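Below you will find the structure I want to go over with you.
Removed: one protein chain of the complex. Kept in place: all other protein chains.
Letters A, B and C mark the chains as written, and numbering starts fresh at 1 in each.
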Amino acid sequence: MLIVMSAAADESDIQRVCDTIERLGFEARPIPGGQRTAIGVVGNDGPVDAGRFVGLPNVREVISVSAPYKLVSWEWKPTPTIIELPNGTLVGGGGLALMAGPCAVESRDQIFRSAELVAHAGGTVLRGGVFKPRTSPYSFQGLGLDGLRWMREAADAHGLAVVTEAVDPDSARAIADLADIIQIGARNMQNFALLTAVGELRVPVMLKRGMAATIKEWLLAAEYVLRGGNEQVILCERGIRSFDDMTRNVLDIGAIAAARTRTHLPIVADPSHGCGRRDLVAPLARAATAAGADGLIIEMHPDPSEALSDGAQSLYPAQLDALAIQLKRLREAMLD
Amino acid sequence: MLIVMSAAADESDIQRVCDTIERLGFEARPIPGGQRTAIGVVGNDGPVDAGRFVGLPNVREVISVSAPYKLVSWEWKPTPTIIELPNGTLVGGGGLALMAGPCAVESRDQIFRSAELVAHAGGTVLRGGVFKPRTSPYSFQGLGLDGLRWMREAADAHGLAVVTEAVDPDSARAIADLADIIQIGARNMQNFALLTAVGELRVPVMLKRGMAATIKEWLLAAEYVLRGGNEQVILCERGIRSFDDMTRNVLDIGAIAAARTRTHLPIVADPSHGCGRRDLVAPLARAATAAGADGLIIEMHPDPSEALSDGAQSLYPAQLDALAIQLKRLREAMLD
Amino acid sequence: MLIVMSAAADESDIQRVCDTIERLGFEARPIPGGQRTAIGVVGNDGPVDAGRFVGLPNVREVISVSAPYKLVSWEWKPTPTIIELPNGTLVGGGGLALMAGPCAVESRDQIFRSAELVAHAGGTVLRGGVFKPRTSPYSFQGLGLDGLRWMREAADAHGLAVVTEAVDPDSARAIADLADIIQIGARNMQNFALLTAVGELRVPVMLKRGMAATIKEWLLAAEYVLRGGNEQVILCERGIRSFDDMTRNVLDIGAIAAARTRTHLPIVADPSHGCGRRDLVAPLARAATAAGADGLIIEMHPDPSEALSDGAQSLYPAQLDALAIQLKRLREAMLD
Partner (left out) sequence: MLIVMSAAADESDIQRVCDTIERLGFEARPIPGGQRTAIGVVGNDGPVDAGRFVGLPNVREVISVSAPYKLVSWEWKPTPTIIELPNGTLVGGGGLALMAGPCAVESRDQIFRSAELVAHAGGTVLRGGVFKPRTSPYSFQGLGLDGLRWMREAADAHGLAVVTEAVDPDSARAIADLADIIQIGARNMQNFALLTAVGELRVPVMLKRGMAATIKEWLLAAEYVLRGGNEQVILCERGIRSFDDMTRNVLDIGAIAAARTRTHLPIVADPSHGCGRRDLVAPLARAATAAGADGLIIEMHPDPSEALSDGAQSLYPAQLDALAIQLKRLREAMLD
């Protein structure tokens, strides 16, 4: 950590910072600069709380040199984390896991047809919401546990694993009993009570990036889960908010590659929410694959025009089939 | 609502949209345009779920003409909502409520000194975190219920009301028993389980705007609380995320005035989190007041250089005294 | 176009809007809604200036249904524009044009070595700045015409085409005489005087997207050039500004696919400026290719550690060789 003093700082201000550093058990290293002095903190092998310094007189800024996260980093675990699901699906470590299904489970029939179509396309994980976090209280809120049980049956009938979203600790525990991956949605990425709750479970967690979360905040949210003892975390890039209105979000493909440089956890992409438009899902899915994603989670509906939510971004079954073939080709081209 | 068809849409596509509109019990009004046809939805006095249309073939976009929220709107309640706290503080309706205190309750002594200083400056509500949502699991997480009890005692000793943040339904219920306002933080603005939980309580709720939430999403989050039967909601603008790194956030002063045109709920501003810098708190507090805010929530610490969190943005006691005087003057100048 | 009235609008307000529409020679179609009335504008086959309506009493918003651009759209030209450079390079229409070179021309020797290395990697266009728009007046500003002449010689020696940036009409004309593509940088995307100037030239123009420009604004900027009679425009996505600080910008891969749905112009990507980090250039270049880019413009320096600018994002020669092979494979996998 580095504390940069303002030009107006005098000896006593600098001494006060040095004393504080030493009170914390670290070593202070002043670096006189042309316009101002900076003070390095030496000897900390973990993060230091910047809050102890920013308040001191004539401190201009505090720069964190060491990364604030630990368990998610390559320094902590130098080998890629590979998560194996009960049906044998591997997430991480070189393969490309294909997760697909409707935005929401709407009926027993709809999810059974969806499972069949996902399996037909070569997908191995069935997605579908049963507890829906909706922006408006007047929108469809999901079928709850009944929907989840249907989803489990449908997945088992076709050898698929199940991923669905939890909205609070209770739903997380219910999902842990019936599903294979607990999804934490973008709006809950910093719902620390929920992160702590899933950290105590022993079921894989898919953590979506918040729509205005920095990569560092995303990794720190994952750190909450690992710290609880649950090391099976999958990061999911799903698009960030921007000023453009032609797409719902901007899928931050670069974040997949950037996060990869910092963490051993598997990283997947959600091109459906990443753009909100059916016609852009395939190009973005290909792009995420080419950028090194470990998997994709894609919305597909047996009949998008009848979807109760997100119909505009759901692929038609035949489109999922075609996309799966393209992705397989791309993956092979990259491995050659 | 208006459904805009793509240029490629043919009669059958248009008919399909019209049929869907009528199946929903509304009237369809096609408007042939130069390049493409648009179809108006007539007869809906409440919001219509766009999801039913966006998935139909050759639908280019769906434009919501009516506002998606209802209970929070002026159409629903044409008079400003005024919230009266047990100590007589009024939030909304023309006054300027001053809420202040430390980022976090750190000790019994610290919160008692804080309460005395807030009262001395003319504040009537004591702020302080006891359940802290922190980006890093390694940062100070708050003192919990003990801290809250100390806060209640300190506030009572000086005739102040209490506002503190809830992080989940359990903490919300605990806060409802001991505090006067339950704060929902920016990271939880779309934690719908929490919004639903506080909607069932009968204690005022301060809902902070998410750092990338649109004003519409903010109002819809408030709609969740009102829909639960809790009509005492205070909106709080606390800064949005931007590309600039000179301040922590950008306090969206215009959002205070813009939201005012749409809702009867009181709106306050948090200039401390809005910028993250002590030296900008006063100008931003004055600006929010001049823009018509119903109140301010400001971080003040008896000794910022010793603060365990956010010391950099906490005012010194004397600065709060001086600011309170400036704000009083501004308010009078506006009322003249 | 659709004009949405506020709830307070009365008959006379609505009539005023209808009269204005008819004064402009169009037909007005009122659509009474549950909460408010909307008025459709029928009969315009070109864009209508919203400015004529937004100022009228009780007009809530004006929604443009027809696209505001024309010459760049598929409606105007249903076949992809393919630009052929003097050395035979085709940009658009299915191939992948590889443009590479240093951020800036630094010396005769450096640009000759660069040209040799670009050709060796299979690139066909040499990039390099001679007129540098720099954020700081104290940064290296480029070698000007001398640098451009060296660049031309170096390119000719290896059968390459030349692309370099213009910063004003004079430099644009000078570049038109010596280079094959005139680049308009992101900071000048809405420098309309410059857009108008290059519109009068007959040399291909590469128009970079502004770092906060919507796709619509980007296409309208291109419309300026086409309107001047210069139909050879290449769009270049180079990253948008975001809140994250781990990369310099966020390369908006989705914008490549989204713009493709609206325009016949070729679209290339600049992954180097898109992230600002050498280690992310390859994954982003692959991603842009997989998303359907018609070409890539990449920074490569014979010796990045000696680069006078942007050394951090310049590839080493061997990295460009390796990337070119990966891209060729990806492209083939997509064409199969």
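Throughout what follows, a contact is a pair of C-beta atoms (placed from the backbone, for glycine too) under 8 Å apart; a residue touches a chain by one contact, two chains touch by 3 or more.
Being a predicted model, the structure only gives us computed values, none of them experimental.
Residue C:308 is the one among C:18, C:178, C:308 or C:334 that touches the chain missing from this view.
Across the entire complex, the residue among C:27, C:75 or C:217 in touch with the chain not shown is C:217. Considering the full assembly, B:255 is the residue among B:255, B:268 or B:324 that touches the omitted chain.
Summarising the interface, subunit A meets the missing chain with residues 2, 4, 7, 29, 31-36, 38, 40-46, 63, 65-67, 75, 241-243, 245.
Interface residues of subunit B with the unshown chain, by the touch rule above, are 212, 214-216, 240, 242-247, 250-258, 261, 274-275, 277, 279-280, 283-284, 286-292, 326, 329-330, 332-334, 336.
Within the entire complex, the positions of subunit C that touch the omitted partner chain are 16, 46-47, 49, 51-52, 54-57, 59, 68-69, 133-140, 167-169, 171, 187-188, 190-194, 210-212, 217, 220, 223-224, 227, 241, 301, 304-312, 314.
By our rule, only the chains that are shown with their structure count from here on.
When every chain is represented by the mean of its C-alpha atoms, the one lying closest to the mean of all protein C-alpha atoms is A.
If you average the CA atoms of subunit A and of subunit C, the two centres end up 31 Å from each other. Averaged C-alpha coordinates give centres for subunit B and subunit C that are 38 Å from one another. In subunit B, the residues touching two or more other chains are 46, 241.
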